[in-house]
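The complex appears here without one of its protein chains, the remainder shown in place.
Up next is chain A:
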Amino acid sequence: MRTLSEGDILFILLAVRWTLLLSLIAFLGGAVGGLAVALARTGEIRALRLLARGYITVFQGTPLLMQLFLAFFVPSIFGINVDPWTAAALGLSLHASAFLGEIWRGSIETVPHGQTEAATALGLRYWPRMALVVVPQAVRIAIPPTIGFLVQLIKATSLASIIGFVELTRAAQIINNATFRPFTLFGLVALVYFVICWPLSAYSRRIERKLTLASR
C-alpha cells in the first residue's frame, strides 16, 4: 500500500478521455445501427420488421454486462482475438442500436400517416420521403429521449472496466488497489460522471419543455 499522489488523481482524470471516446464511438455506432433498426421496424418489408423486432427484444431483455462478455469472448471462439477496445465498442454499439432503434421507431410513428400519404401522392419514393418529410419531423420529437439515452450510455461505459478496458472507473479501481482510498477515489469518479451527465440531462429537459410548449 502506498499513499495517494497527485499523479494518481491525474491518471484517473485523464482516463475520462477513454470514457468519452468510448461513449462517442458507441453512440455513433448506435446511431447508424439504430437508424437501420428504426427504418426496418417501420418499413414495409415484413421479414425486416420481424428481424428488427427480434433484435430489439434480445438486446433489451439481456443485461449489458452479458452483451459485453459475449462481444469479448465469442469472437475468440472463432479464432478472432478482440482487444477490450473493440469488444467494448462493439458491445455498446449493438446495445445502443437496439435502444436508439426503439426510441426512433416511436418518433417516426408519431408523424401522422397523412404526411407519408401526401409525399407518396406527390411521387416521392421511399428514401426522399423519409429523408425530406418524415425524419425531419421525427427528429424534433426524438431529441429529448435520445439525449436521455446518451446519458445512460455514458454511465454504462463503466461496465467496460470489467472486460479490462481502462476508462474512468477502471482507472480508479487500479489506483484504489494500490492506495485503498475507495471513498475518495470512487467519490471523485462519481463526481466526474455527474459533471458530464448532468448538463446533458438539463439540456434534454429544457428541449422537452420547449417542445411541450410548442405543441400546445
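Please note the rule applied: a residue touches a chain if its C-beta (ideal position, glycine included) is under 8 Å from a C-beta of that chain, and two chains touch if they have at least 3 such contacts; residues count from 1.
By our rule, contacts and distances are computed from a predicted model.
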* Under which of the names "YeeE/YedE family protein", "Cytochrome ubiquinol oxidase subunit I", "Glutamine transport ATP-binding protein GlnQ" or "3-isopropylmalate dehydratase large subunit" is the non-displayed chain listed in UniProt? -> "Glutamine transport ATP-binding protein GlnQ"
* Of A:60, A:76, A:120 or A:152, the residue in touch with the unshown chain -> A:120
* **Contact with the hidden chain (one of A:132, A:178 or A:211)** => A:132
* Structure fact -> It is residues of chain A that touch the chain not shown, namely 112, 114-115, 117-125, 128, 132-133, 136-137, 140
